[in-house]
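Excluded from the complex is one protein chain; the other protein chains are retained at their positions.
Our next item is subunit A:
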Amino acid sequence: MGREVSESCIDSLLTEMVSTYCNRFYANKPELAARRIEAIGYQVGHQLSERYTLERPRFSDHLEAIKFICKDFWSVLFKKQIDNLKTNHRGTFVLQDNRFRWLTRMSIDLSPKNGASEEASIMADNKGVQSMHLYFPCGIIRGALSNLGIPCAVSADISNLPACSFVVRIKA
């Protein structure tokens, strides 16, 4: 097909993107940085879904589109499928990836920031940094689903690493 890029290049690009938006462009405004990163993900997801639905017949309902995201789309992006899909049958889907590829290389900083030696504050600092990295994949999922005609809101949940859950709420 096209030319190929090594995976470490992608990892570096993503890390640098999050770092630039959080520390340089919107240094004290994490919400704005998060929104910009998610918007980039939205455009990428939009274009990727156009490409990867090329030869496929049209989806008949929302569940088919979500299954496409879980299987084919996820395999192309992360070389594996979503491990677990749950739904409440009322427009909310939870996509669980037991080993999210873009988080596997992230280290956990064990040195306490403010001299506090509590486990909880260390975990909280790390969660903040890691959640910034999840806005991009959330945007990708939202962009892909929007292009398939399903407006939604996507958020991520990392309560037990390296597993990562994406919660998709379809707007009625």
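Things worth noting here:
The rule is short, and it goes like this: contacts are C-beta pairs under 8 Å (C-beta built on N, C-alpha and C of every residue); 3 or more make two chains touch, one makes a residue touch a chain; residues count from 1.
Everything that follows uses one rule, which is that contacts and distances are computed from a predicted model.
Not every chain of the complex appears here, and the one that does not is recorded in UniProt as "Trafficking protein particle complex subunit", selected from "Serine palmitoyltransferase small subunit B", "Trafficking protein particle complex subunit", "Translation initiation factor eIF2B subunit beta" or "Aspartate aminotransferase".
When the missing chain is restored to the complex, the residue among A:S6, A:S60 or A:S159 that touches it is A:S60. Mapped onto subunit A, the interface with the missing chain covers residues 43, 46-47, 49-51, 53-60, 147-149.
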